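Data block below; observations after.
Of the protein chains in this complex, one is absent; all others appear in place.
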Amino acid sequence: MAFTQRNLLGLEGLPAAEILHVLDTTKSFVEISERDIKKVPTLRGKTVINLFYEASTRTRTSFEIAAKRLSADTINISASTSSAQKGETLADTARNLEAMRPDAIIIRHPSSGAPHLLARAVSSPVINAGDGQHEHPTQALLDLFTIREKKGKNGSIAGLEVAIVGDILHSRVARSNLYGLIALGAKVRLVGPPTLLPQEFRSFGVELHHDLRKGIAGADVIMMLRIQRERQGLNFFPSLEEYSRLFGLDRAAMAAAKPDVVILHPGPMNRGIEISSEVADGPYSLILDQVTNGVAVRMALLYLLATRGRSELEREVEARAAS
Amino acid sequence: MAFTQRNLLGLEGLPAAEILHVLDTTKSFVEISERDIKKVPTLRGKTVINLFYEASTRTRTSFEIAAKRLSADTINISASTSSAQKGETLADTARNLEAMRPDAIIIRHPSSGAPHLLARAVSSPVINAGDGQHEHPTQALLDLFTIREKKGKNGSIAGLEVAIVGDILHSRVARSNLYGLIALGAKVRLVGPPTLLPQEFRSFGVELHHDLRKGIAGADVIMMLRIQRERQGLNFFPSLEEYSRLFGLDRAAMAAAKPDVVILHPGPMNRGIEISSEVADGPYSLILDQVTNGVAVRMALLYLLATRGRSELEREVEARAAS
Partner (left out) sequence: MAFTQRNLLGLEGLPAAEILHVLDTTKSFVEISERDIKKVPTLRGKTVINLFYEASTRTRTSFEIAAKRLSADTINISASTSSAQKGETLADTARNLEAMRPDAIIIRHPSSGAPHLLARAVSSPVINAGDGQHEHPTQALLDLFTIREKKGKNGSIAGLEVAIVGDILHSRVARSNLYGLIALGAKVRLVGPPTLLPQEFRSFGVELHHDLRKGIAGADVIMMLRIQRERQGLNFFPSLEEYSRLFGLDRAAMAAAKPDVVILHPGPMNRGIEISSEVADGPYSLILDQVTNGVAVRMALLYLLATRGRSELEREVEARAAS
């Protein structure tokens, strides 16, 4: 069982065995961040580029810390300083970065599919750090890891009931988790107002719920999604107050949940809207474990993707050119 | 004599012995930046986060260089890329950073008290790099170190006469220096127009002067403050020209000062406004020594605060949770 991917663009289609290999590898990296000297030489002399076309404190910081704890050199590029302003295409930006011989490129982009376009242009491994409303695979992997650590049995989450609650329609986090959870055999229910949870999602083979309490009843895991304040009043929901009253997870709503349920949220949280402070800071909350595990998942991925040498990559480039 | 603080949030209330311990420790770090190889392994494998909600070339750069010369990994987060835009609270941002296991968080924030809020939310050491109009303790420590190096007797600045000139009311630099200078036994005079130097400052037990020449006469040290151009015409002073004529330190005004006086300024300077170029670049000016010493002071503080291991921090967290 090994990780055969050259990139991590999404969890759609990723075999369970490969997902499990990432999770198993992550386990060995968790402990490094708990040491007094949080650094291993794994990626010494490697260059990792963070190419962020959307602002993100937490994801960029998590990747940067992961790379540095592996001794890689990190380069941050933010859209505000990028050639995008000068009219350069993403493919040209990619080829230019590639020509500087990076060992991994991490990209966040507001357009769905941008990481795939990048990956076609370069031979360096590409990691999707969130693309439009498409996928956010490292978030899903850290969620899967966190769930497995707390609720898994013999390293498996098969059969666990997981409720994903909120704006399913626009959420790349929900989408990546859906692929990952289903691949690992979990049972997923999607919960949200009809405007944010269209019937099409039935095609994933999951339950849909438009009532929060019914949706979370019996669930082993509740994964809350962030509500985008800017959707307020745009036909999706009339107001944050209305949304919060119906789909906010507070102590009253928690009465419907199993006593040993665990709560996840990808952050940043809107306290008092999709989740109450009492729940966010409660004993069943794994929200900060998610963040801690995020560094370890990203270390594992960088280890799996960026340790292949230049010569191997070049052989692949030649093979591609020859085909 | 040792440094017992877990954070450096301000100089208010910091005992003289602890301030002196920082200054003594600084002395051993000054020399490192004069070497050909300006790097020691002290903080190898440690993560230092610069969390800046206000732009600052010099302070951020000074902290980043200090951390890197100690071999720490540094992460820069600027407000423009932060989750603050997404409505996350500072406490949540702090807890999220904490979950990534930093060894120190350096924060600059436009709101007074933000570093204290951060320090309550995390177990990592927090260093205040300037908060609103409250404190800027590392600036004051580098000022104290610079004064002691040039004017101290047997390592003491007790009895020295120090005139702080300018916009006392709004200056976090003045406030931190006041606490530090008084703790170490210096005699402080505050000098400025009544609108920028209210009578309440008498409570510090210091002299107030509204006449520049009287204020600096007999002083061993003159510490000029930066005037904020944006206060012009807002009832504080009618115009920069007016302010400059009355409180600008130029060669004419220097006639009132002692011949061996030294001049400090925290920068960035408004040349020709609060200080003339002749004075700023004169032989009594310690302005660039301050910058050089700033790196050493910050190295000393990072050494004192960030070398405690995770296990020690966690024991403290548990003790806190248990109480």
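Should a chain be cited, it is by its letter among A and B, assigned in written order, with residues numbered from 1 in that chain.
Note that in this section a residue touches a chain if its C-beta (ideal position, glycine included) is under 8 Å from a C-beta of that chain, and two chains touch if they have at least 3 such contacts.
Treat the numbers as computed from the prediction; the structure is a model and nothing was measured.
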**Sole residue of B:44, B:271 or B:308 that reaches the chain not shown, by the stated touch rule** = B:271
**Item:** Residue of A:47, A:128, A:176 or A:244 in touch with the missing chain, whole complex considered
**Value:** A:47
**Complete:** Checked against the full complex, the residue among B:5, B:42 or B:61 that touches the missing chain is B:61
**Request:** With the missing chain put back, which residues of subunit B would touch it? List them for me.
**Result:** 33-39, 52, 55-58, 60-62, 64-65, 68-69, 78, 80, 229, 267-271, 288-289, 291-292, 294-295
**Fill in**
subunit A positions in touch with the non-displayed chain are 44-47, 49, 73, 75, 77, 80-83, 85-89, 92-93, 95-101, 309-311
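Assume only the chains that are shown with their structure count from here on.
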**Fill in**
The assertion on subunit A/subunit B checks that the Cα superposition rotation, as a multiple of 5 degrees, is 120
**Fill in**
Distance in whole angstrom between the CA centres of subunit A and subunit B is 40
